[in-house]
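One protein chain is absent from this view; the other protein chains keep their places.
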Amino acid sequence: MALDVKSPPARPAAPPRRAAPKLSRLRRDGLLLLLGVPGLLVILLFHYVPMLGNVIAFKDYQPFLGIWEAPWVGFENFRVIFNGDPAFLNALVNTLVISLVQIVFVFPVPIALALLLNSLAGPRVKRLAQSILYLPHFMSWVVVVAIFQHMLGNAGLLNTFLRGHDLATLPLLGNPDLFLALITSQVIWKDAGWGTIIFLAALSRVDPELYEASAMDGASKTRQLWHVTLPGIRGVIVLMLILKLGDVLTVGFEQIILQQGMVGTEVSEVLDTYVYTYGVVGGNWGVAAAVGLVKGLVGLVLVLGANKVAHLLGERGLYTK
Amino acid sequence: MIVRAVKGVVVAACCALVILPFLAVLSTSLADQAQVTATGGYVLWPDRPNLDAYRAILAGGVVTRALLVSIGVTVAGTLLSLTCVTLLAYSLSRPGSLLHRPILLTVLFTLLFAPGMIPMYLTIKQLGLLDSYWSLILPGLASGFQIIIMRAFFQEIPGELIDAARIDGAGELRILLRVVLPLSKAVIAVVGLFSAVAYWNAFFNAMLYLNDTEKWPLQLVLRTYVIDNSALGVDAADLSGGFLPPPQSMQMAILVLSLIPIAIVYPFLQKHFAKGILIGAVKG
């Protein structure tokens, strides 16, 4: 990394960290800790306190009963996941496939777009382009799906045009084989521009001296990209990727449920839609909580695992050991 | 030269792909019912452009009032949240500091495990925050995602700078204000934007926590103009009751209206993360 600060600022006389007695560490870091208190309080109060309510994952909870009065049911609420139902397995496979495809094809797009924007010559063009590209993020999925249908549907603008000119129509929507491609392109259309923001911020911090130095060494633009730019934002990319892994079991619920009827559940049922249909509708709060816990645990394992891998590869990752 | 041309074309194409549907949204919001009916949904260019949809939405003052509420909540929320996030992110940015790991894990957990709707409501109620604007502001003050992002950026600030400041006798707060923050304008702009957008778009918590419609923020008020907003709300429509959803042009006008404030604020924040920061200069 260009700016390697992996080792904490060591003071010559400081004893090894682990061995430092609590009291002296408190004296050293007390103020630092104090700064974190407001944020921590908010997290405890508005996240951890209500999170206690997640015990309903093990209860037959109904709003009219109260959380504590609801009877314990053990792991009953988890059965919607652990029942070996082929429909569930289908949903799980679809979820993983969609997640994987999106990590491979969607995740890099904002990075590429950010690099492209960053390399544009005119700062005005750059800003204008950027402030157009982020707009779709603010459209709801209902509108996005409707617009896609209006443009690309079987009776949409494209196909009406083709039909009007006696050309073969393109059944892009309602085609199960193209569903994965469709939802992937929708996600890219909606969020790629918005996603550039964080990478642009990272790019803004790459030390210009490094460009100057490499230019003096006669490095080409491409070489600069590989040897200066990318290493400069690698830390952020790795961090975003790790966080993304934590969400691997969550793929666009609203986007997908809106379009399920067009292609059938075989290709479009994902974990969230399955659980929604077979567990949560009809007011099954316990199941919703149970599924949340399982997804959180899986996410935790993946995040910690990915972090370990990042460390092995010499990255900082999410947090240092 | 060729590279440049290709780049230009790619960027232009991307922008066109985005802007065309938006033109359709804008055109539809300006079109009259006859034309919307004729095209069956979206209009590419309004034949008889008019502002009727906007007038209908803005009549009665409800939307204007909600706009003020939203601006207030967004500004207050964003400032407070930036403070909380920055302080906590900074306090976690020194690896090896006391309790650094457990606190970081505490933050990380919030990304993976979310509290349920009902326990959250009960908490808000217990704290006496129902029907108070604080119920919209406080719960979102310390987003785990924002903390982790900001911490990562803080950690990339050269350690020598911080050490130098410390040798000069600066305390933690002073280091944060004088050294770290000036070097972090980009990430502050980004996190501020994330936070502002989150406050701006939030409607569900307001629907749950605010009984008094006069306190409703813009997005919740606008939601009442749009029936199909939720993928799952469709069967809730009282079809046999003769319920008449607002015309498509009004629904599109709402989308446009909700975008305007973001479009106004964005360029101001954008200049902070689209521009390079001369760390080298500071260093030297």
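Just so it is clear, A and B label the chains in written order, and each chain counts residues from 1 on its own.
Basically, a contact is a pair of C-beta atoms (placed from the backbone, for glycine too) under 8 Å apart; a residue touches a chain by one contact, two chains touch by 3 or more.
Here is the rule we use: contacts and distances are computed from a predicted model.
As stated in its UniProt record, the chain not included in the shown complex is "ABC transporter substrate-binding protein", which appears among "ABC transporter substrate-binding protein", "Oxidoreductase", "Glycolate oxidase subunit GlcE" or "Carbamoyl-phosphate synthase large chain". Only one residue in the set A:154, A:214 or A:250 touches the chain that does not appear here, and it is A:154. In the complete complex, the residue from B:3, B:38, B:51 or B:177 that touches the missing chain is B:38. Across A:63, A:123 or A:305, the single residue that touches the chain missing here is A:63. The chain not shown here touches chain A at positions 62-64, 66, 142, 145-146, 149, 153-156, 159-160, 163, 173-174, 176, 258-266, 277-278, 281-284.
Residues touching the missing chain, restricted to chain B, are 33, 36-41, 56-57, 59-62, 117-118, 121-122, 125, 204, 207-208, 211-214, 216, 220-221, 223-225, 227-230, 232-233, 235-246, 248 (touch as defined at the top).
We take it that only the chains that are shown with their structure count from here on.
Inter-chain spacing, taken between the CA centroids of chain A and chain B, is 16 Å. Interface residues of chain B facing chain A in the complex, by the touch rule stated above, are 3-4, 7-8, 10-11, 14-15, 17-19, 21-22, 24-25, 41-42, 44, 83-85, 87-88, 90-92, 94-99, 101, 103-104, 106-116, 118-120, 122-123, 127, 138-139, 141-142, 144-145, 147-149, 152-153, 155-160, 162-163, 166, 171-173, 176, 186-187, 189-190, 193, 197, 201, 228-232, 255, 258-259, 262-263, 266-267, 270-271, 273-280. Contact residues on chain A toward chain B in their complex (touch as defined above): 1, 3, 5, 7-9, 17, 22, 25-26, 28-36, 38-40, 42-43, 45-54, 56, 63, 67, 113, 116-117, 119-121, 123, 125-127, 129-136, 138-143, 146-147, 150-151, 157, 189, 193, 197-198, 200-209, 221, 235-236, 239, 243, 246, 253-254, 257-258, 285, 288-289, 292-293, 295-297, 299-300, 303, 316, 318-320.
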